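Note that one protein chain of the assembly has been removed; the remaining protein chains are unaltered in position.
Let's turn to chain A:
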Amino acid sequence: MAKLLLIEDDAATAEEILGDLHGRGHEVAWAATGPDGAAAARSGGWNAIILDRMLPGLDGLTLLRDLRGAGDRTPALVLSALGDVDERIRGLRAGGDDYLGKPFVLAELAARIEALLRRPTDVRETVIRVGTLELDLIAGTGRRGQRDLDLLPRELKLLEYLMRRPGQVVTRAMMFEEVWNYRFTPKSNLIDVHLGRLRKKLEAEGEPMLIHNVRGEGFTLSPDV
């Protein structure tokens, strides 16, 4: 349950986002113009802000820059119809924590908001444990219970990414951006086959499932105990 602020000028888009996020148990306030949004953002108390790149009255990036200038570090996600990489860089430079190009799938937005709300606690940890799963980042080895896992470097990175977000839905695009570090939308089944391989290594016969496919949204790794 988080308090979210949505600054979006298109009422139809806003309505869908509000409905979806409400359905996921969030409390969302909506501002339709730049100045209204800026006023609402300044009043504080938000867990995260979702704002459109182009807003009437005040540009989304200017709004964000002003907010950051005033020392407000509330996580912010920038929405934009301009999908280009340079545009993304500009959004992140202005103080955005994530960037999502339109058109997007609601599940993608929800997953990214979730990721902003639950940032990995301590990224300096070098040994991560989720249930019986253990990953040693220094040695580059993984174990499930007593069983050593034979992981390729990319699988190690993918597992690390999932293990830092246990129980959280991550989308294919999020994984592709963070694990492969390339910015475009890959063919949907590409990431699935990578996850499929990882699952085969993690989930030996008879063992409970660790990675779950959340239909229409993405994947989640949940602890087995």
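By our rule, a contact is a pair of C-beta atoms (placed from the backbone, for glycine too) under 8 Å apart; a residue touches a chain by one contact, two chains touch by 3 or more; residues count from 1.
Basically, contacts and distances are computed from a predicted model.
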Per UniProt record, name of the chain withheld from view ["Dipeptide/oligopeptide/nickel ABC transporter ATP-binding protein", "histidine kinase", "Sarcosine oxidase subunit gamma" or "Gas vesicle protein GvpA/GvpJ/GvpM family"]: "histidine kinase"
Contacting the left-out chain in the complete assembly, out of A:54, A:92, A:127 or A:190: A:190
In the complete complex, which positions of chain A touch the hidden chain? 83-86, 89, 103, 105, 154, 180, 182-187, 189-190, 193-194, 196-197, 216
